[in-house]
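Have a look at the structure below, then the notes.
The other protein chains are all here in position, but one chain of the complex has been omitted.
After this line comes chain A, so read on.
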Amino acid sequence: MAHQAHSYHMVDPSPWPIFGAAAALLTTSGLIMWFHYSSMYLLTLGLLSMLLVMLQWWRDVVREGTFQGHHTPTVQKGLRYGMILFITSEAFFFLGFFWAFFHSSLAPTPELGGLWPPTGIKPLNPLEVPLLNTAILLASGVTVTWAHHSITEGNRKQAIHALTLTILLGFYFTALQAMEYHEASFSIADGVYGSTFFVATGFHGLHVIIGSSFLTVCLLRLIKFHFTSNHHFGFEAAAWYWHFVDVIWLFLYMTIYWWGS
């Protein structure tokens, strides 16, 4: 290999962008076929190929970073900016749902009975399971920080324990939210209260599941010795994402669950 006199990453030609685009076409067209003809054929094909592309693309990023040493400080800086911008865009995505909630709740229309929660809606008690969920997410924020400190100190065993605990807390949260949804006396079709409640908390739940998967990948990489005490950006990105999900929950809890009830 020729000597490289700069610290940027010159990537190999990759099939994943075009295959990913094709998988997106199959998934969206698959949804159309499902809605119009109740045929799940194309949708299944789309989701399967999407999953394969995601697995292989991220596997290659791990190969480039951990096994080929392409993630120099310069490249890591780009990854950091990318993750910061991604999380910022997600923050604005949630801002939209909060906007819809406040638009409907600050000046309730006569159709809602002129009050919030609207007439006939029995909201969930914020001091029961939602408070427990708040405690769970705050605790998981502590354990993920514990895992980070263990990694920087080179204590792999304790990092594995702390990260496992974080992931378990994440799944406990998801299980409790699923139970709450099952028990709720209102549905997503129950007017603007149900819509704003289930869309905002539902997208948050989706992000918790994504964050838990991200942390699980980090746990597997930690077990496989991929992280060193001063180079573990994959873990840091997952921890940033996890804290972001945590903060969004605090806003959801304060506004929709507590003030909104």
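Please note the rule applied: a contact is a pair of C-beta atoms (placed from the backbone, for glycine too) under 8 Å apart; a residue touches a chain by one contact, two chains touch by 3 or more; residues count from 1.
The rule is simple: contacts and distances are computed from a predicted model.
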item: Complex member absent from the view - protein name from UniProt, among "Cytochrome c oxidase subunit 7A-related protein, mitochondrial", "Cytoplasmic tRNA 2-thiolation protein 1", "Reactive oxygen species modulator 1" or "DNA-directed RNA polymerase III subunit RPC9"; value: "Cytochrome c oxidase subunit 7A-related protein, mitochondrial"
item: Candidate in contact with the missing chain, chosen from A:L165, A:I223 or A:V247; value: A:I223
item: Hidden-chain contact residue, picked from the options A:L25, A:L85 or A:I210; value: A:L25
item: Contact footprint on chain A, counting only the chain that is left out; value: 1, 5-7, 12-16, 19, 22-23, 25-26, 29-30, 32-33, 36-37, 42, 45-46, 48-49, 52-53, 56, 60, 63-64, 66-69, 71-74, 76-77, 156-157, 160, 223-226, 228-231
